[in-house]
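First, the structure itself, so that you have it in front of you.
The complex appears here minus one protein chain, its other protein chains still in place.
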Amino acid sequence: MSEPLLCELSVPGRCGCTLPEVGVPETPLPEGFVRADLPLPEVSEVDLVRHFVRLSQLNYGVDTGFYPLGSCTMKYNPKVNEVAASLPGFTQTHPYQPAHTVQGNLRLMWELQEFLKEIGGFAAVSLQPAAGAQGEFTGIQMIRAYHDDRGEKRDVILIPDSAHGTNPASSAMSGLQVVEVRSDARGNVDLEDLRAKCSERVAGMMLTNPNTLGLFDEHLLEIAEIVHRCGGLLYGDGANMNALLGIARPGEMGFDVFHYNLHKTFSTPHGGGGPGSGPVGCSAILSPYLPGPRVERVRSDECPGDVRGHTHTEDCFFYDWTMPERSIGRVKTFYGQFGVLVRAYTYIRMLGAAGLRQVAEDAVLNANYLQQKVKEVFRLSHDRRCMHEFVAVGRVEGSDVRALDISKRLIDYGFHPPTNYFPLIVPEALMIEPTETESKETLDAFAEALRRIAEEARTQPELLRQAPHRAPVRRLDEVKAARELILRWIG
Amino acid sequence: MSEPLLCELSVPGRCGCTLPEVGVPETPLPEGFVRADLPLPEVSEVDLVRHFVRLSQLNYGVDTGFYPLGSCTMKYNPKVNEVAASLPGFTQTHPYQPAHTVQGNLRLMWELQEFLKEIGGFAAVSLQPAAGAQGEFTGIQMIRAYHDDRGEKRDVILIPDSAHGTNPASSAMSGLQVVEVRSDARGNVDLEDLRAKCSERVAGMMLTNPNTLGLFDEHLLEIAEIVHRCGGLLYGDGANMNALLGIARPGEMGFDVFHYNLHKTFSTPHGGGGPGSGPVGCSAILSPYLPGPRVERVRSDECPGDVRGHTHTEDCFFYDWTMPERSIGRVKTFYGQFGVLVRAYTYIRMLGAAGLRQVAEDAVLNANYLQQKVKEVFRLSHDRRCMHEFVAVGRVEGSDVRALDISKRLIDYGFHPPTNYFPLIVPEALMIEPTETESKETLDAFAEALRRIAEEARTQPELLRQAPHRAPVRRLDEVKAARELILRWIG
Amino acid sequence: MAYTPHTEAQRREMLQTIGAESVAELFADVPATCRFPELKLPAPLSEVEILRELRELASWNASAEEFTCLLGAGAYHHYIPSVVQTIVGRSEFYTAYTPYQPEISQGTLQAIFEYQSMICALTGMEVANASHYDGGTAVAEAIIMAANVARGRRRRILLSPDLHPEYRQVARTYLRGSGLELLGDERPENDLDALEKMLDGDTCCLVVQTPTFLGEVLSPERLRRLAEAVHAVGAMLIVAVDPISLGLFVPPGEYGADIVVGEGQALGNPLNFGGPYLGFFACRRDDVRKMAGRLVGQTVDAGGRRGFVLTLSTREQHIRREKATSNICTNQSLNALAAAVYLAALGKQGLWRIAEICYHRAHYAAQKIGRLRGFEVRSTRPFFKEFVVSCPLPVDELNDRLLEEGFIGGFDLSQTHPHLERCTLLCVTEMVPVPEIDRLVRVLREVTR
Partner (left out) sequence: MAYTPHTEAQRREMLQTIGAESVAELFADVPATCRFPELKLPAPLSEVEILRELRELASWNASAEEFTCLLGAGAYHHYIPSVVQTIVGRSEFYTAYTPYQPEISQGTLQAIFEYQSMICALTGMEVANASHYDGGTAVAEAIIMAANVARGRRRRILLSPDLHPEYRQVARTYLRGSGLELLGDERPENDLDALEKMLDGDTCCLVVQTPTFLGEVLSPERLRRLAEAVHAVGAMLIVAVDPISLGLFVPPGEYGADIVVGEGQALGNPLNFGGPYLGFFACRRDDVRKMAGRLVGQTVDAGGRRGFVLTLSTREQHIRREKATSNICTNQSLNALAAAVYLAALGKQGLWRIAEICYHRAHYAAQKIGRLRGFEVRSTRPFFKEFVVSCPLPVDELNDRLLEEGFIGGFDLSQTHPHLERCTLLCVTEMVPVPEIDRLVRVLREVTR
């Protein structure tokens, strides 16, 4: 049974909520201003709840099972994060309240800035960017502004061919030209190609490390040197930071500016596609360009008391907003995805330094273990020790099934498929990121499913091509969707 | 895929939570006191959450769909009730706090007592009983104590043959003897039989009205008179009060003592089998016997201020505990199912008098409408106007399928089955209670499903006997369960 | 009205189908003199308004979220892992009812089966039921069960005076009219030796509690001897127990208890001003047919796959009516679910740790308080998380002072134990941070100045 649309459940006159009376003498509504009709659905609360509960049951989430979607770090998100983020003292504060009425929020943000600086090895952090892609855009704009200030006309950004699509898109949005750098046979940046493309036009390079193949570039320090030598700056896409927590600091490996991806590394739930959060960290030379406002801490003469008569005496500081002097400006309304920041703060506080390192270690251990098992069945894109993820080639000898078919068949085994067809440089890519929260038993079960699927690919390929068989719907016609473009109900 | 047991997910050394350190110098544990082993499961938080999320998805609840379980009033429970009941100011209060530190709780309970008095037409109410059955036990004990006080030895309770099993069970638990009274052809109490069984041994009668056939007894006032004339008292089982909100007050129709069923009538969720709440109301002569403590309100000289410096000035009363003078005592630890009381209070406050009457009207309208539709397909136990529910006979001419088969087949149509095989006086009973929260469209769809099932019963009876086909599991072997008695995992 | 979806037009249409003129007509069977009373209730409120009102009421209370809670005495402020509410808040669980239709209730059924299993593991018993209303009614039902096991031939019920006063009150209410005699608790000095001496051939059962109401843990060795004595006269030993204490201490199943009951609130259920809680109930397999309450059993479906059903319902009221083992119907299923999630989340290591923290912090606090002038710790035997302190002023006065300092004080024992005048029962759980214990000691020192 497919779930009806809200408009199909609608009955004129129904309402899914109770509302207060106006309660004051009415002021006439100005003529010509009032809309004739408001074609929203009219459903009762019970129908509404059932509708969305049923819809939710058609979804697969991390709480349902293993979700090894490469590059997305679909780790389990501790429930305490949700409790933390829903405390009314946080959720019910307005972004324009005077600083002295929101010291709790500001302190939390300040601490988080400090944590991220320490974890990434950067001089300063702005929490404003809304997601990874916005972090990239921010970083590129900062690099641009830096060169502009020096009167240098640099309009090229170098990007490896393995990079995520947001990297070139963010560069283009900043008005810069993208030049692609090849990868070598081991999955590293091809140093020769890099050298060839370095010039005085280069504003910088965007590098994801570990890269989207799950590999730590074996020449990272050299790359940084080459880029810096030609006057460029190195941008770090921190989508894969989960491999590096407590293992290495990007700021110490040559990155000048870098985005963290809180919804990946710092365990905030992905929300069906967002919200995320993409704070940016940078070295001292770039810090004046950070977007703002950021939080600063000033020693207070007296311990500030809050409005309710409590004094928070252990903390004799006052937290306030500040705008970096040469800031590229705001990239977002208000200050960032505060609710997401609370979750990330909670996570870091609960793990501490040793816990974070354990996260990275187990993420990498899990990926290598699973890689070893998967390798028995599927070819790896690069047969090397990996970091937190790896890419397998979704082909089976003696069968013409594709990565997509394998993915859809995994659904029947109760798993979410890996990322497909990315990175683009690996044909039929299956990009597998187990994350540290998964147990050995889960990894074993997943590897076993892949083994069986490879077998099926040879013996009953149709089973794969028609998969999934145990999902709420069968394969969907994407061509029809794009052709007909039904983007809303006809209300 | 069936869900493993927790013990099967357990791996030695895992833990699903983080805990603080002891943090103080340790005190030696006395020798011989410490257990050797604690065989609880050891699972990680992610495995734990997935386990219970998946289990939840095997359940059908009111939020999933229509749940016409007769006698249980499975109405939709507004979500605001849940928000109300989870306010930390309520959930985090200890039952033994001094009264002046829990004035909010006490006021809410006092108001709820008043509301229930007004709705039921009683002189006093105790909120203590934990559920309907405990309300019955309470009422019978009160009746007993009343007669005892008068030196009368009355040891018989009259109970109609249509009554719920808790009625005789509660009477027996109170040490009284149960005498069954027949129902007449119209589903009323057989007055002749009643008269015949009335004697000076009769302590009282337990009456459910509307009764479990969904019928309002046409001789209610006469019944009360007969019972009272022989010196007995009339107990009201309020499980079916949903039909009477704002329609009639039991206290004005001859009932001396009565239990409300908050989880049914006052819309508190059923929790997979509880908690419920079964407050008891009674007339003035019985009120000294109520269980306690109850809340009383006293005018306060000054408006009490709470501990946090707020004064709740609109309320110049103080709320305190009181024990009825001749109380039967406590029936429960502490004061009742407070969290359930908060929900019921919220519900009553949101509906008001008109809203409550609308509830009863629509409950009865829905039942009569559905009865009319179902009647086209199944015979009714009593072809009369019904109240909030009705009983159909689960037989199809020309087929030997049973009520159970019809019920199981309804699952395939996406509905929860009605109550089966109760009341006992109707063979193959299908007891259907739609409740007021269901829409006409839902009722139509349900009636249509029954129509189709009746058709299937004739044409493909095996389909019904094997049903359900679209549930997480097929029919379960209850005989095996009772024979093998596996009541826990072997840990 | 958000909760009654009909529009007026639909109501008319439905009445037509029914063949009635008006809704009022449907109520013709209701005696005309009583029909349609005017209910005097306050005007209805919208969601915005009711939540504002309720937040206001809630703010009149002093809650354990804002105050440090030293109050126990049968209801405990323990930590509840965040996962518990996540699960209990799933509406597939909380909007279902008793799993009468097992095919679409496997979630509830398996969860309760796991609850039963973990209660068995915790108590060391063989079977456990799906829950009772609370600790008090579980004690009362245990006594009734013991009487049924004895087929009504034994009439004396011995209660330890150290059993929670309210459990004893509830038991007395439940047993009015049963003809059974409850005794043993008339004198607070009746210790285990005294109770043991009261055993005789007419004794149906003996009910003891450990940790006792006053917090003391009874010696497993002594209880083993007691069990033997009880069994020697053919009676049953019923033990009421704080489930958290079983993280650390020898379970009653190991020293011969026949029925183990208790208040299960501490297992993942908030204080909630006294309810809803749950009573847990465990016994021997041989006695299971005399047990009250619901039971979930394992079986297979028509396809041979494992599944769960309600079983042995022939004991229950809906089948056996006046001959049922109890009248209980709706129980505390959701609270039992919370307990199951709690026990699984803590697991072997976690429950041990919680119990350890309680034990060590309580002893640390007792030690410090015992050194203060005017205060004396009256608990001598090993205690768990609660201990008795005699104070230099009446406990209600002390508690008012503590409240000003942000503490919800201990239980005033003068209410229930006249011989313990000016004595408070203090409770220290893992929710009392160590610095708060130290602050408490400072505040108490001030009080005597």
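Order of writing sets the labels: A, B and C. Residues in every chain begin at 1.
Everything that follows uses one rule, which is that a contact is a pair of C-beta atoms (placed from the backbone, for glycine too) under 8 Å apart; a residue touches a chain by one contact, two chains touch by 3 or more.
Remember, predicted model here, so these are calculated numbers, not experimental data.
From the options A:Ser162, A:Asn240, A:Thr346 or A:Ser399, the residue with contact to the chain not on display is A:Thr346. Taking the complete complex into account, A:Ile247 is the one of A:Ile247, A:Val393 or A:Ala445 that touches the chain left out.
Seen from subunit B, the chain kept out of the figure touches residues 11-20, 44-47, 49, 53, 78-80, 82-83. Although one chain is not displayed, its contacts with subunit C can still be listed: residues 47-49, 52, 55, 65, 79, 81-82, 86, 89-91, 430-431, 433.
Quick note on the criterion: only the chains that are shown with their structure count from here on.
When chain centres are set by their Cα atoms, the one at the greatest distance from subunit B is A. If you average the CA atoms of subunit B and of subunit C, the two centres end up 19 Å from each other.
Centres computed as Cα averages put subunit A at a distance of 45 Å from subunit C. Inter-chain spacing, taken between the CA centroids of subunit A and subunit B, is 47 Å.
Within subunit A, the positions touching two or more other chains are listed as 11, 18, 44-47, 49, 53, 78-79. Multi-chain contact residues, meaning those touching two or more other chains, occur in subunit C at positions 1-3, 5, 10, 44-47, 81, 83, 86, 91-92.
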